[in-house]
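Following: one structure in structure tokens, then a few remarks.
The block that comes next holds chain A.
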Amino acid sequence: MAFNIYDFTTLTHDIHVGLAESFSPVLATTIEWVIVGVVYLLFVALFGLFLVYAERKVCAAFQQRLGPTRVGPWGLLQTIADFIKLLMKELIMPRKADWFLYNLAPFIVIIASFLAIAVLPFAPGLQSLDFDIGVFYLTAVSSVGVIGILLAGWSSNNKYSLIGAMRSGAQILSYELSVSLSLLTMVVFAGTMQFSAIVEGQRDAWFIFSGHIPAVIAFVVFLIAGTAETNRGPFDLAEAESELVAGFHTEYSGIKFAMFFLAEYINLFIVSAVAATVFLGGWMPLHFGNFESFNHVMDFIPPVMWFFMKVLGVIFVIMWFKWTFPRLRVDQILTLEWKYLLPINLVNILLMALVVLTKFHF
Partner candidate 1 sequence: MTNDELILVLTEKFPDATIAKGNQYVEMTVTAESLHETAQLLKETETFSFDYLFCLTGVDYPENMGIIYHLESVKHRHVLVLKVRTADRVNPAIDTLSDIWITAKYHEREAYDLLGIHFNNHTDLRRLFLEDGWGFPLRKDYVDEVRIVER
Partner candidate 2 sequence: MKSFIEYIVSIFKGVWTLLIGMKVTGKYVFTPWKHVTHSYPENRDTLVMFERFRGEVIMPHDANNEHKCTGCGICELNCPNGSIEIISKSIVTPEGKKKRLIDQHIYHLGMCTLCNLCVKACPTGAIVMGQNFEHAVWDRAKLTKVLNQPGSKISEGVKE
């Protein structure tokens, strides 16, 4: 197995064994939790910052601009400078805002994002929670974030925020359905809800290839619904800049605004990572049936690299949506979900079930 040199299982196992030998079980588990927490926190913060930078550069390229160039080489430190600026900004709260809920909202949003990351397999062995109901868990926790958005909009005591939050509620509740159904299609195909097993099942061919037509349809639907779930691109009516100033986070400033901002990019990462894991083979390298030499070369690229290449690819496509399309109206967004995506999805599940039953797949 070519993967072995890149397998993280031994590393994580050694840490676990080392800790268990040195400390009491309770302490060892606590330390493990802390380590995992810190690693995830660092990863999310850094990757979030990188995504903000990437978004600005990609958007600049779409618009024939240069993007940030001044801070650091090629403007690489721009987002860090921005983040420091946000940290130092004064926290302003509207006088008649609901103090408790107003302060709680950003935490709910960002915690929901963190919860979802836990089940994503980055590489063999690099996954903190390997549930056998992984997909189910992910769809469950990723919809918690909308509570934060609703609270933020309601508690700011601002009409724009309220409209934004209500739009967001309607939108995320509807699109949750499409995300779940398109994932369900793939669960039908994979026969499991465990993420590691889903990735393992794509060793020979990614699901988007082996599942052919229904898988491609599910992928497209997932991309659209996922974009809507992250309140991005043509579906950003929750913060619709030209209509609602900044939507649900109009009244937030400083670090609380930064939390919403970061959560948006983490959600973008989660959607892309799920798309990469379920449809594009996760950390599995690209293999073509009989091209042994090609497959061998592909094996030498580490699985983590594969995973992130796929994720960044999907992120790029989602950014492409955002920087090309006009925004939909609130009734159109619901029309798209209930009249187009949902029927397509239901038919698609049937199709996938037929494909699985007749074994008409690669």
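On how the list was made: all candidates are chains of the complex that A comes from, given by their letters.
Details
One rule holds for everything that comes next: contacts are C-beta pairs under 8 Å (C-beta built on N, C-alpha and C of every residue); 3 or more make two chains touch, one makes a residue touch a chain; residues count from 1.
Nothing here was measured: the structure is a model prediction, and the numbers come from that model.
Among the candidates 1 or 2, the one in contact with chain A in this complex is 2.
The residues of chain A lying in touch with candidate 2 in their complex are 58, 60-66, 69, 320-321, 323-325, 340, 344.
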